[in-house]
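Heads up, one of the protein chains got dropped from this complex, but the rest are sitting where they should.
Right after this comes subunit A.
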């Protein structure tokens, strides 16, 4: 097989990894609004992905970096062409990362609520926009003879692209719901299954429409097979969900995502970005690729590194394999109560839904917030010399 084809497949694998993994953590982010009933439940949801979302996101950076190295022209045309949607995605990912890390760092109601709102929107928007982007890649965009994007924002918002966005949004949310059912205990687990049933049906409808459209306009035999696999896997996921077989349900929703990504890439091949202006101007695995020398080095490094990455990332999931419920959430552990002290040190703070923070109206850094808890917490650290020898 030619190296350019190998790398086309590897890029598809990286995107599959990204959508499989970050797909459920986007979904969980959306569910913080639709499934969680109060702050404790929202925290359960956030903590199901807490230890892993950052590692999941690196699949995107790797896909981006690998595209840059293996298909420089694709990287250049895609990211300069999809400028504003990509800007929106990046802003979401920036805010989202900070939101996970900072949300629990202050006890005030306003602070936490604002970051929770941020988590919802910054999960929902990329989940939608990635579908729009990939639908556009498959459908083709105006690309001129110099391999430059020659369209505008409206070219990116066709009905097909919007349908693609709706599909990824519901598919990822479904994937997130079955993940939640797999990772939680108590009432939230049962409700996650019920919500997954509804989401799965909506996803199935959208998936059939989108995959049929893709198949009709761009597909071949191979993509037909993967499209059918995606549809069957989705139904299997729904059935397993109905039977409360949560592990199977999650596995099948993962297969759905992988098969859907495969369908898109098979429909695309050998183009990587078709031009709607003139097929001769399309970017292909040949005319967008790096040299054989670079691809050879990349293949060796990826061949060794990727299995190692899969190994230690899988190990992470195994370490955090325990289901969690509201009883496992550590009470708020603001300053002074670093990991561990929450359980006994600064316990007793009611972190239910009731607005009890002293934050007052306004932004996360509302006046009144910073000082009051700071003082009350200074006592936790204490002025007494501690430690050495004690």
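We adopt the following convention: a contact is a pair of C-beta atoms (placed from the backbone, for glycine too) under 8 Å apart; a residue touches a chain by one contact, two chains touch by 3 or more; residues count from 1.
As a working rule, contacts and distances are computed from a predicted model.
J.: So which of "AzlD domain-containing protein", "Cytochrome ubiquinol oxidase subunit I", "ABC transporter permease" or "Fe-S cluster assembly ATPase SufC" is the UniProt name of the chain that got left out?
T.: Looking only at the record, the undisplayed chain corresponds to "Cytochrome ubiquinol oxidase subunit I".
J.: Pick out which of A:4, A:77, A:123 or A:215 touches the chain that's been left out of the picture.
T.: In the full complex, the listed residue that touches the missing chain is A:77.
J.: Quickly run down the residues of subunit A that touch the omitted chain.
T.: Considering the whole complex, subunit A reaches the absent chain at 43, 46-47, 50-55, 57-58, 60-62, 64-66, 68-73, 75-81, 83-84, 86-87, 90-91, 93-98, 100-106, 146-150, 290-291, 293-294, 297-298, 301-302, 305-306, 309, 312-313, 316, 318-322, 324, 327-331, 333-345, 364-365, 370, 373-374, 377-378, 380-383, 385-390.
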